[in-house]
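Only one protein chain is missing from this complex, and each of the others stays in its spot.
For clarity, chains are labelled A and B in written order, and residue numbers in each chain start from 1.
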Amino acid sequence: MYLSRASDRAFAIVAVLAAVWLWTFADASRIRARRAPARAGQAELAARLGLTDICLFTEARYTRHLSQADAFSPYQDHPGAVEHFPSGSLVVPPDSWIARHAHLAGQATVPR
Amino acid sequence: MRTWLDKQRYLVDFTVSSLARRKAKTLGLLCVYTSIVFLVSSVMLFTAALRREAVTTLARSPELLVQRMVAGRHDLVPASYAETAAAIRGVQSADGRLWGYYFDSFTQANYTVMVPPARAATKVGPRRAVVGSAVARARSLEAGSELVLLSYSNLVFVFTVAEVLPAESELFAADLVLLSEDDFRQFFRYPAGQYTDVALSVANPSEVRNVAAKVARQLPDARTILREDILRTYQSVFNWREGIVLVLLSAAVLAFAIFALEKASGLSADEKREIGILKAIGWETGDVIAMKAWEGVLVSLTAFLAGYSAAYLHVFRWSSRLFEPVLRGWSGLYPRFDLSPETDGLLVATLFLFTVLPYAVATVVPIWRAATTDPDSVMRGAL
Partner (left out) sequence: MIELSAVRKAFNQGRENEYWALNGIDLAIPPRQVTVFFGPSGSGKTTLLTVVGCLARPTSGRVRLRGTDISGLPERFLTGIRRRTFGFVFQQFHLVKGLSVLDNVMLPAYPIGGDWRALRRRAEDLLESMRLGHRGGARVEWLSGGEQQRVAIARALVNDPEVLVADEPTANLDSDLSKQVLAIFGDLAAAGRTILLTSHDPLVLDWPLVRSVVSLRDGRIVGEA
């Protein structure tokens, strides 16, 4: 007789889903806490090896080393050239490539 | 207050029975809706966690890197650059770095070959290499096995694997092959006295920009990369404003718009008739609207809760397996890493706003007209 009412059934389903949803947050902080020492270890290793990028895409040098890549390879012909590596469409060029030059004001020299 | 709650429960009773009457349509709608929420949530959770992971891991990357550019392309850095940089005030040390790429045709994968800094105290030595965990997986290596690489100059090099980097390092070291400097130079026929780039260490963080400016002045063809540039790059990776994430989000928003439009385009004759009956037997306009609003709320709330929870499980408990084909692309190596969940309240709120609200509102819009039908329209046969 408990869930014979339609609205009770609906609310029960929503309540269960809400409970699962809330659990994800609890689980998240649990996992974070558990992985904290491992993360610290990773940062340590990365610092020791002097690494500058994460190894997510190994297809092309400008997707493997996002922060180090030169402007030449991906933009060889035209900045809007069609990307042929899938990961190239997932990552954006670093800010430094498209940074403005205001900071050079008064510091640039005119070549003779 | 009690009566209001009672009344809402009754309205929900009717709404649920209404939805149950169109079982197939309702289930279909819920499935599609949940899937969209799942997809968008997965992407957002994944990218947020990845960004966090990258930024914390790379927090102590070199303060300043000096590269040499010729016609926009990387060129090798002579040792004199390191000396010039070392002489600048504020620079504690300037070390030439050696690293490059090797395409292993055996596994169709790219490796990053690197000489670790001396202070790293790794186990590299003459013909002794340290490899990343994905390389070890790809070539079935373990400590003590042999790694055979064919150099670009068609010479065969045999290295003994001194160590395999731990699994926790997958995210940033999966494709590494660490060699000694001599081995590196021999393997790549790297000219003596040249380096890939120079890493500077600057004691005072506020001085870094000044040092970079000085480097730029003294070494005109140099390009400097600050640590903050590196971190900023990874803050903006998978930026939702660009690239694939934008395409995905646009597709999702479009799907919701189609749902909403379908809802808002009007009611079927059956639905109109039903509302007429409700009005005739004593339901007020407000009751009808509230009842429909509950329909929108229930459907979208269910889809949101289910979709988000499924996305969480997918990304953090199932290693985002559904994204693997997209992320892998053409690369032969796919790093297997676990991400720490990053649950940003703003993220969840944004997801909620984009998914629940539009649909809930859209169910009410077409009702407005029909809900205000005169109660006697059923009797007049006007329906």
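Rule of thumb we're sticking to: contacts are C-beta pairs under 8 Å (C-beta built on N, C-alpha and C of every residue); 3 or more make two chains touch, one makes a residue touch a chain.
Predicted model only: the values in this text are computed from it and were never measured.
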| item | value |
| --- | --- |
| Visible chains that the absent chain touches, using the contact criterion stated earlier | B |
| Touching residue (missing chain; options B:E83, B:E262 or B:E284) | B:E284 |
| Of B:D13, B:D183 or B:D197, the residue in touch with the unshown chain | B:D13 |
| In chain B, positions touching the absent partner | 2-4, 6-7, 9-11, 13-14, 17, 21, 274, 276-278, 280-287, 374-376, 378-380 |
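Please note the rule applied: only the chains that are shown with their structure count from here on.
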| item | value |
| --- | --- |
| Of chain B, residues touching chain A in the complex | 9-10, 12-13, 15-17, 20, 50, 53-54, 56-62, 65, 67, 69, 71-74, 97, 101, 109-112, 114, 116-117, 119-122, 132, 134, 165, 168-176, 178, 197, 199, 213, 217, 223, 225, 229-230, 232-234, 236-239, 242-244, 298, 301-302, 305-306, 308-309, 312-313, 316, 326-327, 329-333, 335, 338, 340-343 |
| Contact set on chain A toward chain B in their complex | 5-7, 9-11, 13-14, 17-18, 20-21, 23-25, 27-29, 31-32, 35, 38-39, 41-43, 45-59, 61, 64-68, 70-73, 85-87, 89-92, 94-96, 107 |
